[in-house]
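Of the protein chains in this complex, one is absent; all others appear in place.
Up next, subunit A:
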């Protein structure tokens, strides 16, 4: 719901705002991941997100202070297009990825040039399984997205979570605004989420579009 929204011009004209949208199936950990990045804390239990939650954090990208705005969205279809029911698809957010990417493309007409990141969250729960990382990697590669695996829960994994969003910020910084209507100070990003739970590991995916 927030994909097309415009942001206000910032009072400090020199400070740029990058907008990141996190999408994906419900209960894959979108809220925990964004909360961890913005507050440094792990929220043990979070309610289902209804609508969209807004979070932000300042980051330093090559010496420039940039405000990263994270839009944490709700996972259920109520908030997106209705999908053809598929018996076996329900619990596998990994298999739902094409639908999320399609949705992303639908709202971002020029998404071909929009950077995306795929994140496998809840990696603290994973059982070692290279096959699945490979599968996720192949998928990410085929859609030109870097793959990150991370755990919003593990303190020691915080650097990894930072890396996700900083990578995103770098990509956005190098990216030219796609839409002429955008404020020059504003860049956009979208994040796609998947739950790799079924595929051995839990994962969120992020797609950044700017």
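As a working rule, a contact is a pair of C-beta atoms (placed from the backbone, for glycine too) under 8 Å apart; a residue touches a chain by one contact, two chains touch by 3 or more; residues count from 1.
Note that contacts and distances are computed from a predicted model.
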item	value
Chain excluded from display, named as in UniProt, from "Actin-like protein 6A isoform X1", "Trm112p-domain-containing protein", "DNA methyltransferase 1-associated protein 1" or "Rab-GAP TBC domain-containing protein"	"Rab-GAP TBC domain-containing protein"
Given A:46, A:105, A:137 or A:160, the one touching the chain that is not displayed	A:46
Option from A:20, A:61, A:74 or A:168 whose C-beta touches the chain left out	A:74
Of A:105, A:135 or A:167, the residue in touch with the unshown chain	A:135
Touching residues (missing chain, whole complex) on subunit A	1-2, 5-8, 10-11, 26-27, 44-48, 50-54, 56, 67, 69, 74-78, 82, 85, 87-88, 90-92, 94-95, 125, 127, 129, 131, 135, 197-199
